[in-house]
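A single protein chain has been omitted; all remaining protein chains appear in their positions.
Showing chain A:
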């Protein structure tokens, strides 16, 4: 009896079950994915493309199913069911990372001062009710003073003092303030985004804008017929102040004052006035008079001829 055929057939079967490659296949059972990193065998690829692809696919599926059968299995009506493990392949994000939110004014301040912030719980413990109640909102704890049946009235209160209305008013004011600050933060963030795109430093432009606004406001305040004297005053309007003049102290040492004055004098000498230019300088020597005296009234041309006479003969041009 020749068993070699049977053995060969068995071996071929075994081969089909175990896939052996140069680089082992990567299996991610979580995603039911197999990745074949082996380079393509050019010869067989060119010879028969379909067959090559079929073989590669079969190897991959064989490895995947083999890995599936190693997972813990529970029997069910439809057959054994394996629980897939968590996927190991890292998939890239579908959307870009969110941009960091612009800091609010308080957050900026807290950051510079190193103040750390712990988030408050939405619920607070109510001792009377022995229950957790919302901090704000419907039946919120912040309305406790408005709804309580008995309220202590301050000694100096009016006759028509309504404590619940007072508390409600204060709460509404806090809300309005918060809303205002929120809007301001939004506006600031928007402005920062705008100035960042135009590539100017935000802080300086902000300061500059504020200065310009103040300047414009000051101009408009004195641009009425009475130069702002009889205008209606607004609440919290500050008095306009001009530029404060600054003088040196009266008791400067005489030497520094002298040097200061001399510096001013030398500066004055440097800039020629119209008169000086006309009268030919502020010199002690009167050149015109000196020439007249030296040439005995004959003039500068005669003087030049007299003094340069010898030279003129030698160096004829």
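Quick notes on this structure:
The definition used in the following text is that contacts are C-beta pairs under 8 Å (C-beta built on N, C-alpha and C of every residue); 3 or more make two chains touch, one makes a residue touch a chain; residues count from 1.
Going forward, contacts and distances are computed from a predicted model.
Chosen from "Elongator complex protein 6", "Cytosolic large ribosomal subunit protein", "E2 ubiquitin-conjugating enzyme" or "Cytoplasmic tRNA 2-thiolation protein 1", the protein name that UniProt gives for the omitted chain reads "Cytosolic large ribosomal subunit protein". When the whole complex is considered, the residue among A:6, A:71 or A:265 that touches the unshown chain is A:265.
Within the whole complex, the absent chain has one touching residue among A:17, A:250 or A:301, and that is A:250. Not every partner is drawn; the one left out touches chain A at residues 247-252, 254-255, 257-258, 261-262, 264-265, 267-268, 273, 275, 278-279, 282, 284, 286, 288-289.
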